[in-house]
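Every protein chain but one is kept in place in this view of the complex.
The chains carry the letters A and B, assigned in the order they are written, with residues numbered from 1 in each.
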Amino acid sequence: MKLLFEISSSGRRQSLLPDCDVNEYKFDPSLLRSEAPRLPEISEVDLDRHYTELAGETFGVNSGFYPLGSCTMKYNPKVNEELASLRGFTGIHPLQPESTVKGSLEVMGRTQAMLCEITGMDKMTLQPAAGAHGEYTGLLLIRNYHRDRGELGRRTKIIVPESAHGTNPASAVMAGFTVVSVPSNAQGGVDLDALRAAVGDDTAGLMLTNPNTLGLFDPGILEITKIIHDAGGLCYYDGANLNAVMGHARPGDMGFDCVHVNLHKTFSTPHGGGGPGSGPVGCKSFLAKYLPSPEIVETADGYGFSEAENSMGKVRSFYGNFLVVVRAFAYMLTLGRQGIPEASENAVLNANYMMRKLAPAYKIAYDAQCMHEFVMDIGPLKDEVGVNAMDIAKRLLDFGIHPPTMYFPLIVHEALMIEPTETESKETLDRACEVLLEIFKEAKENPELLHSAPNDCSISRPDEVNAARNPVLKYIFE
Amino acid sequence: MGSYIPNTVDERLEMLKSLGLSSFDELYSVVPEAARVRELDLPDGLSEMETVAAVSRIAAKNKVFDSIFRGAGAYCHYIPSVVKAITSKEDFVTAYTPYQAEISQGVLQSIFEYQTQICELTGMDVSNASVYDGATAAAEAVLMNVDGRRKKKVVVSGAADPQVIKVIRTYCDSRNVEVTVVPVKDCATDTEALRSAVDRETATVYIQSPNYYGVLEDAEDIISASHEAGAKVAMGVNPISLGIMKTPGEYGADIACGEGQPLGLPLSFGGPYIGFMAAKKDMMRKLPGRIVGQTVDADGRRCFVLTLQAREQHIRREKASSNICSNEALCAMTVSVYLAAMGPEGLKKAAVCSASHAHYLAKELSKLDGFELVSGREFFDEFLMTCPVDPDKLNEKLAENGILGGLPIDGNILWCATEMNGKADIDRLVALVADIVKEAE
Partner (left out) sequence: MSNILDGLKYSKTHEWVSDDDGLISLGLTDFAQEELGDIVFVNLPEEGDSIVAGEAFADVESVKAVSDVYSPVTGVVAQINEELLDNPALINEAPYDAWFVKVSDVEDSEDLLTAGEYADFCKSEKE
C-alpha cells in the first residue's frame, strides 16, 4: 500500500480556504522557515480513497468479534457518536464565560454523579485523559494525603500485585513512590500472608484491580483493604475491570479510597485505534480537597466551576476529553438503573459460557468460576506440540476473529486472555468456541499451519527485531 | 430502558443453565455480602429516541458563538469536510491499539504518516504517536532528560501557557524535580533571568513560541544560552504557525511539542485534543509513548509495527520513563488527514491568513482610544492589548452580538484571529467595540 507521500503530486491542491482579504502581513524573513514542509499534495478523491484502503486494513469492533482481554471491546453505540457531534458540544471554546457553557457543565456534573454512584465514591474528576493518567491522578491524591499528615517522607511504597497491569508500577513511580510487588496465591488472588509481611509504616498504599487480571474476583478483598488501612495506607482501585461488577459490587464498599474508571472500556466509548480515552478518578470525601482544578460542582442554577481547597493543581489542560464524556453520559442515560447491572452480569455470563465450552480442550489457568474474562494457559500445548500462544492468536486472524490478549498477565507464561463482553450474541460465542476448538485440533495434527499463520491477512508476520534494531520512524523522502 | 445485549432472556437462562446455575446472582456468589450492591440510585434507562432528546436539550444550554476572537490554547480554524468524513470511518473509530500488526496495517500506516508529517512540520528527526494534549506533552518533554542524578531541575518560561506550567509543576513535583519559572518581561521570557536560572543541573528548558501572549520568543538566544549550560531545550509551538514560521529544528531545539488541536480538531470544550512530541535523533529512545516503525514481513513486503516497545510501561513497568498507554490515536489520524488535505500551500494559507487577520485586527483596534498593544514585540495570531473599559463588560456586550471576544487577562485582553475571522468579521467587531466604549463613557 502506498504512503500519502507516494501518491502526492506536486501542485495538486484542494480549494479549501478563500484568499486572504486583508493586506498580507509580511514577517521579517529571519523569522520564516527556509523550506515548506513536505506535506503531501493530494486531490480530495485520492485522499478519501487512500483512507478507504487503510480502513480496509483495520479491524474494529464493527468488523468482527474482539475478545481482547482486559480491554473490554464492547460495541460502541452509534447514537453516542451522533450526540458527541452536536455543534452545541463541538463548537464550544473551553474558555467561554461560565454562563455560556451550562450544557457542558451539566453533562460533566451529572456524569460525575452517576460514576460516583456506580463506584461508591463521593467525588469525581473527569480531567484525566486515559486510564494510566487516572492512575497517576489517584496516586497524587494518596501522595497529598500523606504529605498533609507529614508522613510522605516515610510512606514511600505502593504495593502492587505481580499480576497487575504494567501501568500500575509505572504510575506509582511517576507519582514519586517505589513499588513493592506481592505474589498471588494458588487461587490467583492476593497472598494475604505475603501482603501482611509487605505492609509497614512505609506503606503509602495499594493498587489493585478486582476482579484481577486473571478475571477472578478476590474473595479476600475486605481483608486486603483492612490490612492496608491498618498499616496506615490507602487503597486505590484500578477500574480496568469494572465491567464485571458495575451495579453488583462497588469499590467504595470493598474498602477502596479512590478509583479510576475507563470510559473507553466500561462505558462503551470507542478506542479510536488507541485513544482518545478518558480516565475519571473518584475518591472518598476525605480526599476530595486534593482533586485537580477546576472542579465541576452543582450550583443553584445547574452546574459550575469551583476550586478544591488544597488542589493538586492540573494534570491536563482544561477539563479532560469532554466529547468522550458526552458519549459515556449518553450511554449511562440509555442503560440507567436497570441496564448497568444487566450489562455486567451478561459480560460475566458470556465469559463463563465460553470458558466452559473451551475447558475440555484448553487448560484454564485458574479453573474457577470467572468474572468477565478468563485466562487460558497454552503452556501444556507448547510442551506437547510446540505451538505457543502467539501461534494460536495469529491463526485466529485467519478466521476473522481478533486475537485475545497474549502473554498477559505475566504470571501465566503462555497466556491467552479472553474477554467476550456482554454485547456479543450466543451464536458469536458459539462460533468463536468452535474455531478455537478447531485450532486446538490443528495444533496437534498440523502445527506448521499455526506457525505460519496468519495466511489470509494482507501481510504475514512482521520482522519486529529488524524494526527495533534499525528504527525507521518516518518516510524517507527521495 | 436501553440495552445493547443481543441475547434474549430465554437465551440467557439457557446459557446460565448450561453452567449449572439458575440465576445471575450466583455469578456473584464469590463477592462478600458487604461489598454487594442491590440497586443503584440512578435514573431509569431510556430508549434511543429519549436519549437523543435529553442530550440534545442539554447541548442547547450551551451558547455557540458565530464569531470567535479567543485563543489562549484552543483555536478556531477551518476544518475541511473530508477530515470528519474520513476519521468517522467505523474501522478507525472502533479499533483497539494496533498490537496485532497483521490486521492493523491501516492504523499503523496512518500513524507512520502522522509521525512523518510532525517531523516535517517541526524540523525534527523522530516523532511519537501522540500524547494526551499540549500540556502533558510539555510535561513529558521536560522530564525526558531528567536522570535524577546529574540532571534534576527544569526551567520553564513564565510566558508559556499558564495551564502548561501548572501541568509541568504537577508532573515534576511528584518526581521531586525542581521547577524554576522565569519571569516575563515585555510579554516574553526575560532572557537574562533565564540565563541565570539555568545551570549544570538543569535537564531541560521549556519555552513556548508564539507564547501565551502571542509573542515570538528570541528562541535562538534562549536555546544557545541553554545549550551552553548543558541543558536541552523543549520548544512548544502552535502548529499552524509552522506553515510559515521558522521551525524548532531550525532554531536548534532538542524537542518540539505542542497542542495539535488547531490541526483539524474542533474546540469541543477542551477535548479530546492531542499532544504532539518530536525530537532530535539522540533523544529517540527517551520519547514516551507509542512509536510506529517500518519493517518487512516474512515475505519481504514493507509493513509497519509498534516498535521500541521496551521503553514502555507494559514491558519496562516501574522502570518506564512514562506510564502512558492510551494516547490520542484517532486525533493523530485527524491531524494527519488535515495536513494531507491542506497540503503545504493550504497550511501556508491558514498561517498567513491567521497572522494577517490578527495584525489587521490589532491595527484597527489600536485606532480606538485606550486600545494599545501591551508589547511592541512581533506576534503571530494573538496579541495582548489594553482595554479602556472592564473587559468582562465589553465581552458581555459582544456576546449579545454572537461574538466571543478576547480573553481578559488582568484588565487587558488577549485577542486572537485566524483565517476564520475575515475582514468583514473584524470590521464588525471593531465597530461594535467602538460603540460599546462610547456607550460606557
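The rule we apply is simple: contacts are C-beta pairs under 8 Å (C-beta built on N, C-alpha and C of every residue); 3 or more make two chains touch, one makes a residue touch a chain.
Since we're looking at a predicted model, the values are computed, not measured.
Novice: Of the residues B:T136, B:Q309 or B:N412, I need the one that contacts the missing chain.
Specialist: In the complete complex, the chain left out is touched by residue B:Q309.
Novice: Based on the whole complex, identify which of B:R175, B:H227 or B:R285 touches the chain you can't see.
Specialist: Candidates B:R175, B:H227 or B:R285; residue touching the omitted chain: B:R285.
Novice: Which positions on chain A touch the chain that was left off?
Specialist: 407, 464-465, 468-469
Novice: Touching the hidden chain in the full complex, which residues of chain B are there? Just list them.
Specialist: Residues 285, 308-310, 315-316, 319 of chain B touch the chain that is not shown.
Here is the rule we go by: only the chains that are shown with their structure count from here on.
Novice: For chain A and chain B, let me know how many angstrom lie between their CA-based centres, rounded off.
Specialist: 20
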